[in-house]
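Questions regarding the structure given below will be posed in turn.
Every protein chain but one is kept in place in this view of the complex.
Let's look at chain A:
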Amino acid sequence: MTRFVERHPAWALIVIIAIAVMLWLIFAVWPPGLEEAIGRKRVFLNALFNGITLGGLYFLVASGFTLIFGLMRNVNLAHGSLYLFGGYVGYAISASTGSWILSFIVAFILTALVGVLLQVLVFRRMEGQDLRQTMVTIGLSIVFADLMLWACGGDFYQIQTPSWLIGPIELPLLTAIKSSGEPVYLRYPLVRLVILLASVIIGVAMWLALNRTRIGMIIRAGVDDRDILAATGVRIQIVFVLVFALGAGLAGIAGVVGGTFQSLSPGEDIRFLLASLVVVIVGGMGSIPGAALGALIIGLAEQLGSVYIPTYAIVVTFLIMVLVLAVRPQGLLARR
């Protein structure tokens, strides 16, 4: 941090000013002139929170994707199918048992199993052949999509939000002050906050597991040099299977989350695959903090874009990707 400030004092100043402006926008009551120029504060705050919570969902999908890529150099283009599969499993469980929490657990386990099967039956046979693996995963994603269409139809499924999560809560953030002097606070859907919290917890847990545990150390070593790690006697295949299972399971969990606050239908697999591709390209392939940053940026860009420049909202995401590719092709937080 201090080194960054010493090396780039101008940039550091800009960042500090940006943060200060952001904090002021969030906490201050907006003067009428500003409200006229860019709309009500309630809209801005909502878009901001929505961007962050949507980023949480993107992070859940993209972290598994980036983890698998980081260790195995395997671009798993069937990752979106795992997301959708997890969502359908979650729907089936929550519809039959009524338990939202249970649907997460079962979705995680089943998608992790699919991930293990993929690794053992498919990827192990073509280790190190990047192009072949990529082509095979594209093929698999098409097959999976058709199988799921066959099994679940083209209908939209929504996982029932548990009753204690339905509806908005009031956050201690002022949006306006009524003429009577009574403050108006921001009302925000509770379920999105819970989902954000969950993805933060998962993110932190993953970071800790990677950086503070023995298995994490093995995985990091594998990312750096697979062959040497294998030569030191670590059973690298088991590590691969574990990582693949974890990455796939996270996609499954994300499917349940996505099915709860959006909906599940054919085509969602491609959408989330694309989203996680953009997220990891922006954040840096193989980096967990990169996935978090990328997810946050893309989520914010989508939501703020949809409010302030609705016509071009779709373009913003890709503009960011193009910009990152042009300025820092390895991604914002990638290691060299």
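Everything below uses one rule, namely that contacts are C-beta pairs under 8 Å (C-beta built on N, C-alpha and C of every residue); 3 or more make two chains touch, one makes a residue touch a chain; residues count from 1.
The definition used in the following text is that contacts and distances are computed from a predicted model.
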From "Ion-translocating oxidoreductase complex subunit D", "ABC transporter substrate-binding protein", "Acetolactate synthase" or "cytochrome-c oxidase", the UniProt protein name for the chain not displayed is "ABC transporter substrate-binding protein"
Give the residue, chosen from A:166, A:197, A:217 or A:319, that touches the chain omitted from the document. A:166
Which of A:108, A:123 or A:261 touches the missing chain? It is A:261
Note that chain A touches the absent chain at residues 39, 42-43, 46-47, 50-51, 53-54, 153-158, 160-161, 166-168, 187-192, 261-263, 265-268, 271, 302-304, 306-307, 310-311, 313-314
